[in-house]
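Just one protein chain is left out here, and the rest sit where they should.
Labels run A and B following the written order; every chain starts at residue 1.
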Amino acid sequence: MIMREKFSAGLLCMGLIVALLPISAGRSLSVRPQKLMVELLDEKTYFSVDQVAKFLVTEDSTVQFFDLRSPGEFSAINIPGSINIPYNELLNNDPGRFLSDENIKKIFYSNGDFDSNYAFAIASGLNYKNIFVMKGGLNEWFKTIMNSNFSGDRISARENALFETRFRARKMFSEINSLPDSLKVKYIEAKHIAAKKLDGGCE
Amino acid sequence: MPGFSEKTGYEESVERRAKRQPKGVKTFRHLDKQTINMGPLSSLITMPEWLELLIALLIGIGFGFSLEQAGFSSSRKLAGMFYGYDTTVIKVFFTAAIVALLGSQLLSFLGLLNLNMVFVNEFYVNASIVGGIIMGAGFIMGGFCPGTGLCALSIGKIDAMVFFAGGLTGAFLFAETYPLILDLANGSYKGPLKINEVMGISPGLFSFLLIIAAVVMFWLAEIAEKRFARPDISNEI
Partner (left out) sequence: MKNRYMNPYIAGTMLGFVLLLAMFLSGRGLGASGGIKYCAVSIVGAIDRQHAEESIYYSKYFEGGKKPLKNWLTIEIFGVLAGGFLSGAISKRLKFRIEKSPGISNTRRMIFAFLGGVFFVYGAQLARGCTSGAALSGMAVLSVAGFVTMIAIFGSAYIFAWFFRKNWI
């Protein structure tokens, strides 16, 4: 059976080639400094922590949060439902898995502003669409949402709604972040699985 | 607090910049076209329905042709896999899977195919295992699987026609008993999990390991065919 031997040899060679290929060579970072600068300075790229709180409280399914910090920081505390992509691994693992669904708004956050902005520049440079940044990061979140207090005599309806959202977001944040690790992982996994609905299969 | 409009921040900023641009200044719009070359074609262009169905028909013709040429229109040949006298099943199966796998990985590398837009089977743990066990029983009883059964039907095998009738009945039974097995069918959903993600290695490396396993199986299959040979059957099918 010469065919078998030729075939196996051919497959093994091809396999070796494929094994040594880098993963996501399909997209390359295209440097468009002018465009990137415009986007980074554009206020539409940023969501304020109040807007993020609103997304969280209404469990908006068109939004996905991404935590750019290290896994340790992520497991200590994070915005419920967010996916952890450590900043320095953004280019190593194929981020296309999470970032290519154009119908989902993807919001990056880190502790402050720097990492999330750099990650935004990279992701945007790789031509992923619909990427945003939470302005101020978790520092701003704690300042505004977690520690916010109303002071004064009267409250307008708009401010009332604002503080209500902040209060609910605060509650949700504390509750889920104080879960034991195993339950937290389950909750995170459940959101993680929101798969894009592709057509296919034998069903 | 800036409100957010219907358009994404990205689209609006592109629009605003385009409007602001004085004439004669070079824009970088042409670089937006970078990802346009990626298949699958169905995600690239919105195909009219007749075209999608035409593609399905052509692919089906290729599918049926390959199966029949391999000899899978014979139930005794298929069953031979489980008794050792004919191991064509494993050879064709693994060859086809590996060729498609290598092809798609290469196309993805060349930027011609976006693997994130190709359907990945969703993993329901219990349903997969129990369903697989039931299918195995069906396979050894009937000697066909749906694809090969249809193939055999098309060349006139009457047992394949009966298999098809049984298949329709099985689908009907499933539909009628669906409310009873709802939990089994929809439980323990793990999403479209990929095996290289679970193992933590790159798809290319896993493909290579799979090829090694397949080559070993090809050799074992050859040995098995010599050991369990039944020339009386092999000469008939």
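The rule is simple: a residue touches a chain if its C-beta (ideal position, glycine included) is under 8 Å from a C-beta of that chain, and two chains touch if they have at least 3 such contacts.
Values in this document were obtained by computation on a predicted structure and should not be read as measured data.
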item	value
Sites on subunit B contacted by the missing partner chain, in the whole complex	39-43, 49, 52-53, 55-71, 73-76, 79-80, 82-83, 85, 88, 91-101, 103-104, 107, 112-113, 115, 117-125, 127-147, 149-160, 162-176, 178-179, 181, 184-185, 190, 192-196, 198, 203, 206-207, 210, 230, 233-235, 237
On subunit A, residues whose C-beta touches the chain left out of the figure	3-4, 7, 198-203
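FYI, only the chains that are shown with their structure count from here on.
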item	value
Mean-CA-position distance for subunit B and subunit A (Å)	29
Touching residues on subunit A, where the partner in the complex is subunit B	1, 4, 7-8, 11-12, 14-16, 18-23, 25-28, 30, 32, 34-35, 38-39, 42-48, 50-51, 96-97, 100, 105, 124, 127, 129-132, 192-193, 195-196, 198-201
Residues on subunit B engaged by subunit A in the complex (per definition of touch)	1-2, 4-5, 8-10, 12-14, 16-17, 28, 31-32, 34-35, 38, 42, 95, 98, 102, 105-106, 108-111, 114, 116-122, 189-192, 202-205, 207-208, 210-212, 214-215, 218-219, 222
